[in-house]
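Here the complex is missing a single protein chain, while all its other protein chains stay put.
Note that the chains are named A and B in the order they appear, and that numbering of residues resets to 1 at the start of each chain.
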Amino acid sequence: MTGNQGGFQDWLREDRLPHIYCTGCGNGTVINCTLDAVDKMGWTPENTVFISGIGCSSRAPGYIVTDSLHTTHGRAIPFATGVKLSRPDLHVVVFTGDGDLAAIGGNHFIHACRRNIDLTVVCMNNFIYGMTGGQGSPCTPMGAISTTTPYGCNEPPFDLASLAVAAGANYVSRWTSYHVRELTKAIRAGLETPGFSLIEAVVQCPTGYGRKNRLREAGAMVAWMRDNAVLMQKWRRMQEEGLPLPSGAFPVGEFVRRNLPAMGVLE
Amino acid sequence: MQGNTACAEGALAAGCRFFGGYPITPSTEIAELMARRMPKVGGTFVQMEDELASIASVIGASWTGTRAMTATSGPGFSLMMENIGYAIMTETPCVIVDVQRGGPSTGQPTRAAQGDMMQCRFGSHGDTSIIAVSPASVQEMYELTAKAFDLADRYRVPTFVMTDEIIGHMRERIAIPDAVGITPRRPLEQGSLPFAAGEDGVPGFPAFGNGYGVHVTGLTHDERGYPSSTDPHVHARLVSRLVEKVEGARREMADFTVTNPDAEVVFISYGAPVRSVEQAIRDMDDGRIGHLRLRVVWPFPDFALAAFTSARVFLMPELNLGQMAREAARLTNVPVVPVPEIGGELHLPDRLIALAEGYL
Partner (left out) sequence: MRHEVRFSGFGGQGIILSAVILGRAAAIHDGKNAVQTQVYGPEARGGASMSAVIIDDEPILYPEVTSPDVYVIMSQEGFLKYGAGAPESAVMLLDAELVQDRPSCRYHAVPATSEAKNTLKKVIVANIVMLGALVATTGIVSEAAIEKAVLDSVPKGTEDLNLQALRLGFDLGRRSMKDEAA
């Protein structure tokens, strides 16, 4: 479903295949979209660094030919901060997930937004801890079943994109693994924008999330994303007009693009 | 000059060009000086949001080939432990200064201690080895911090400056050398596997941005750097090498002095208590007391104990309840007696003299 749109295959370590991702996983789509965007920027494996924390999403740098750091749980952004501030000429991209970014790494996340440090963070939000077998995360929707919310999640989730906007990031957008072209464009916009960029990519995890929440097939999850994603313009119009926002629906599109003072930008 | 100032200046002289830190008493002066000085030498100072982030930023900076450091004290040191393990596993050179204060927990923020000696050695999970130095004067704060960078680069291992509030905050005159000898990090030969080591167990360093395309992971990895986390042989080979490259080099990196090797009663000391022992020996002025004073404390120079051929007892004054004494006791058949002092005061020389007299 990703299609072969560009030169992303040049960026993959073929000697690391096969990868660890489950059949139907959405992470591969996001990795391809990211590499496609990086390739379109004209960046090279010599001047691009991928950095990640722990979790399924964070395994991505291991499949990419550039210099890369697969770090500790939640800490990818401060590692990336050290790389970027020491070598502002390198392009630094962080792969993370909802648990890595919003739970254990939440404080680093908001402070990186505040500093507006010149990193692009691609967060694969699958609503769950996939690698450890489907535990609830700070992004698990209310009522959803996970191994640690067996009676339905009773905590409200974080809205990662809005959090990044409030904390000061220069570029924020959200798409899903259904919206391949839009996601690729959004990542490219994040790479182009000086300062901190967050691209939240909602992805399907049929194994850890779908199975327990009546979305067993990958296709069913992708359809769920398609049906519940509301374009930002429409979402805002509905809000302004006081129309009821359908339960389970979420906005996709660009949350913010601005030019606040940023750190680590090559002068 | 103050001890903490000398530490920062020694680091800068050794080419440190990245400091990531978080304020904590009694180490804060190091961060403050770095904040002022780094921009003037073309380096980077960043105040991170906590100590987990501080050490993470230091490790990230080190992978660009930059000499990088952080400074902290007990509570912050505890927070750094996981990422210190990451630096050990990924063979990332970096320098961590711990200006020790009374613990556990928040303890005594403004009083000296040496309670983190075992934590620096064993604080991270898994089997590890690290290097630690311990200065006993403001002059040594400068010299040993500079030396820590060379050791960290030479062995590609986190290197600790284990100092304390007394040395960190006291002021003494120091002689700043015209230049500090710097041995640059040995680069990886292009075409070599990034985690394949030669005889000394230390691989060349593939700094980011040079086209090496190195994948660095805290997972157990093979010589290519690729995760291989279920193969017992890969794990045993890697972790054994990480430990052996340090433990096997303990003679090469040893740094200690021996006073009165024929003495029957011998003090072993490092850090601030060195000053008490030296005063006691000068006051006694009869050569009957020996002294082994350590500048490199980890790896512990086991062979140095054998220099005291007539020793009947080793007395070990420490600002803790007997941490390094346990290590010394493990390495000799001569009895090792801990001489603890906790609460922030340094051992009185008269107390040490009375103690030694009791054994003579």
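Methods note: contacts are C-beta pairs under 8 Å (C-beta built on N, C-alpha and C of every residue); 3 or more make two chains touch, one makes a residue touch a chain.
Only a predicted model underlies this, so the values are computations on that prediction, with no experimental measurement involved.
For the chain that is not shown, the touched chains among those present are B, taking the whole complex.
Touching the missing chain, out of B:S192, B:T259, B:Q279 or B:T332, is residue B:Q279.
Taking the complete complex into account, B:E172 is the one of B:D127, B:E172 or B:E357 that touches the chain left out.
Chain B residues in contact with the hidden partner, per the touch definition given at the top, are 109-110, 166, 169-173, 272, 275-276, 278-279, 282, 345-346, 348-349.
We adopt the following convention: only the chains that are shown with their structure count from here on.
Within the complex formed with chain B, the residues of chain A that make contact are 13, 16, 45-47, 49, 51, 61-62, 65-72, 75, 77-87, 89-90, 107-108, 111.
Residues 17-18, 20, 44, 46, 48-50, 52-54, 56-64, 66, 68, 82-83, 86, 206, 208-219, 226-227 of chain B touch chain A in their complex.
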